[in-house]
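One protein chain omitted, others in place.
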Amino acid sequence: MKAVRLFEYNRPFAESLRLVDVPEPEITGPFDVIVKIAGAGVCRTDIHIAQAVWQQALGDPKLPYTIGHENAGHVEAFGSAVTGLAKGDPVICHPLITCGLCYPCRTAYDMACEHGVFPGLDGADGGWAEYLKTSVRNIIKLAPGTDPVPLAPFADAGITAYHAVKKALPYIHPGSKVVVVGVGGLGHFGVQLVKVMSTGTVIALDSNRDRLDFAREIGADEVALAGDDGGVAEILRLTDGRGADVILDFVAENGTPQQALRYLRPARGGTYIVIGYGGQVSPTTLDMIANEINILGSIVGSYSELTELMELNRQGRVHITSTTFPLEDYAHALDELDAGHVRGRGVLVP
Amino acid sequence: MKAVRLFEYNRPFAESLRLVDVPEPEITGPFDVIVKIAGAGVCRTDIHIAQAVWQQALGDPKLPYTIGHENAGHVEAFGSAVTGLAKGDPVICHPLITCGLCYPCRTAYDMACEHGVFPGLDGADGGWAEYLKTSVRNIIKLAPGTDPVPLAPFADAGITAYHAVKKALPYIHPGSKVVVVGVGGLGHFGVQLVKVMSTGTVIALDSNRDRLDFAREIGADEVALAGDDGGVAEILRLTDGRGADVILDFVAENGTPQQALRYLRPARGGTYIVIGYGGQVSPTTLDMIANEINILGSIVGSYSELTELMELNRQGRVHITSTTFPLEDYAHALDELDAGHVRGRGVLVP
Amino acid sequence: MKAVRLFEYNRPFAESLRLVDVPEPEITGPFDVIVKIAGAGVCRTDIHIAQAVWQQALGDPKLPYTIGHENAGHVEAFGSAVTGLAKGDPVICHPLITCGLCYPCRTAYDMACEHGVFPGLDGADGGWAEYLKTSVRNIIKLAPGTDPVPLAPFADAGITAYHAVKKALPYIHPGSKVVVVGVGGLGHFGVQLVKVMSTGTVIALDSNRDRLDFAREIGADEVALAGDDGGVAEILRLTDGRGADVILDFVAENGTPQQALRYLRPARGGTYIVIGYGGQVSPTTLDMIANEINILGSIVGSYSELTELMELNRQGRVHITSTTFPLEDYAHALDELDAGHVRGRGVLVP
Partner (left out) sequence: MKAVRLFEYNRPFAESLRLVDVPEPEITGPFDVIVKIAGAGVCRTDIHIAQAVWQQALGDPKLPYTIGHENAGHVEAFGSAVTGLAKGDPVICHPLITCGLCYPCRTAYDMACEHGVFPGLDGADGGWAEYLKTSVRNIIKLAPGTDPVPLAPFADAGITAYHAVKKALPYIHPGSKVVVVGVGGLGHFGVQLVKVMSTGTVIALDSNRDRLDFAREIGADEVALAGDDGGVAEILRLTDGRGADVILDFVAENGTPQQALRYLRPARGGTYIVIGYGGQVSPTTLDMIANEINILGSIVGSYSELTELMELNRQGRVHITSTTFPLEDYAHALDELDAGHVRGRGVLVP
């Protein structure tokens, strides 16, 4: 079958990643499931993988392997112990294959599974291919008849935004100002989810005017252009000088953390949530205590959170904006993402 | 009456602060209370005040004023609208005089009162004196017959540790390793409170062996000496290489934040709580998300928290270790604190 | 001035309650506020008061007194210590005058104030009059130019629904089925608030088809007619036989508690919240544990909750449906309420 595999770090996308022919995966264990990929999302993390940003954190995985960690499709085959699935069922895959037995798995925090496998990221083959081998443990059935193609980005971009907004909820009440930094693949979920899940007011912040228009279309109450000062003055203006109660930073590089600390509300527990990466956040400890700031990291989300998010999508409360590309055009899709040309999320279709 | 007032920043203690004679305070408002000071705590923040560390954050208060924000004594007089108090009642004073009407006051977060006055800190006269004028809003009655002298440090050191430990509770379960950094005035409450309020295991970290012995006496399960590496290797050893689940940093300067991030547990929401100040904490955003770290500032605590803490003290579950000095010896008391010679907390007695 | 006062229990409304002339209230304390009433809500509790249902619970208040506990209007006068108010400001009054000093007031639970006064209920004069004397502690300023007349019912019906929905939030996630029992004055807020504050699905239950149509108009996802079986079969049908995850019972009499326990979801912590009163709830302890049921009482809400709710109204997220009556027609307004003819809430205008 066709698969896009990572062969080498830090080359142009079309060289680091190559479309090759590999054997189809086979069922070997009782809980295995093989999914025929309908759509596979294109994530900034794929760019970072090719740039070796994750190489060390992931223990230097053996190359080549197939990337792609936002996967949706149809059930193709499954192991002997799997119940409740039938060939052809539309499904979405939680990105992590978890053990179900360790303390994190037992306490609804399965993203910290002590034995987790992350296809498309840590060396296990991912979903930029015709078929993906995974486990019943990370399969979520979609409603009968659902087209999984456009939904793939829920599997990572969606759940990551959902998890981060859940973290923010204790700090949001009616009248709270919530800044969403970056209205890309994750941020476009973030804007919607703050409105659906909380009583806060959303201010979308981006350096691109088109994205701010997009933010308004999907529900942002206010928008702010990140000009020379990163939007600090505009956010202060929109919050009557008080600053933001909560900041969801889907960028977290190129100075956004420094700017965030300047428009985070002093006093009363202003909360800065880091979801993007690439930068550094450096408050003094006096800042931390004098304003009683919270700085919270957030990554992906649990299986049950993805279940909840797909239910919100089924009910029509959360929508996805995506653009499809043929699998062969993966390098073009990455270039478009890198250039900031994709509205919402790109999806590869094998 | 006698009072120790701040006249000038950044001089030797005996010159920045001078014992002078000032008029006794008088009741002017219906909710005023005058407390005859029995004991007033000596806090590292008093040193920082004299060093102008807080000058800007407090809006450059007009000098001179009487310092001292950890106050306990007996009711001397009160305004016309005060009920439930009698002359001679032993009391402790919450450090902030709050309005009771703003949103923070209404939501149990009165430390963020929008109209708060902080005697001894922001220019209002504090308690290093014979009498303190305050409000019924920050008075807590002690059990009849209680000697307030040794209890004064509960008013700031105690409540600050209590509030920080409360913040830590959601992250502690049986088996969690909680590191208390610095076993001084605040930390000696921290060690006890983690044991009383949570099911975690306490590891006390200090650069001074005597303080580690002291930590053991008051309940620490393990102790670690902060040697050349700040205790990083020892904490990792004591946690089987996993790192600490929660860190309560009562120092937060001289490198402790950098060290903390090295022994904070990767994965599963390791939580670093900043209570001291003077340093800087600088994780990369990749660190923040890859390990899903929480960094939380914590300052003082609410009136109701001080009520709760005094109840724990009354029940004998939390004890104070303090050394008294005559008010006249305030400069010596500050020198002893600065030199790390005070076990627990120093208290001035007028 | 004109005032409707309770003279006698258990007579026709026009005899129990009489419109009489009484002296206007005067400022006597520093925190007093006099409000010129613009609108005063008509609540089922007013009926219950006249029927002596609350007589014992309230300590047999001395008659006569002016009733009316849902009050909005304009500031007329205020005491010497009041700041931030001007004559003519539009305001709404939290129903309880609280002390601000006791432990419940300090912990955001001021409805349990140990020294609270409840005008219109406990013998203090309420708002079915031209003027109401209250305190700055229970005044919430509305946005300049707001017409307070139709908003009065937020002061009790609104906040009671808000507080109850807040209690329900920990038990609601995407896909949860939340039944709102009774779409009257409180329930019409309940339906809206579940949608605004949670990710649950709302099923409105009422015995009156018009009210079910009304429920649909204001956002209910599904409706169920409470026929012979109180709607049990219909709710089970709408929940695929699983039952409701959360029930908000704004009626809680005439058998609704018994019915609720029949359609409450067995297993996984089904939660039944009691807001109305008049009936009895009688599970066996085996039912309580085998299905791990929660039964929670809920009454009114705190001052800060009313602040939050008025902000949601200001933002246009929560609306009120009300019908005005001249103050003189109070008995007719009560008859209409008793007969179930009022859509939303009735409001008396002096």
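Lettered A, B and C in written order, each chain numbered from 1.
The rule is simple: a contact is a pair of C-beta atoms (placed from the backbone, for glycine too) under 8 Å apart; a residue touches a chain by one contact, two chains touch by 3 or more.
Just so we're clear, the structure is a prediction, and the values are computed from it rather than from any experiment.
Looking at B:S16, B:T201 or B:N294, the residue that reaches the missing chain in the full complex is B:T201. Of the candidate positions C:A86, C:L286 or C:A339, contact with the unshown chain belongs to C:L286. Contact with the chain not shown here comes from a single listed residue; of C:A252, C:V318, C:A331 or C:L348, that residue is C:A252.
Note that of A:E70, A:D110, A:D125 or A:E292, the residue touching the chain absent from this view is A:D110. Within the full complex, the residue among C:I47, C:A81, C:V196 or C:L296 touching the omitted chain is C:L296. Hidden from this view is one chain, which touches subunit A at 30, 81, 100-101, 103, 105-108, 110, 136-137, 302-304, 307.
Looking at subunit C, the residues touching the absent chain are 53, 57, 104, 109, 111-112, 249, 252-253, 257, 267-269, 274-299. Subunit B meets the missing chain through residues 173-175, 196-197, 199, 201, 308-309, 311-312, 315, 317.
One rule holds in what follows: only the chains that are shown with their structure count from here on.
In terms of their C-alpha centroids, the spacing between subunit A and subunit B amounts to 41 Å.
Annotation for subunit A: no residues touch 2 or more other chains.
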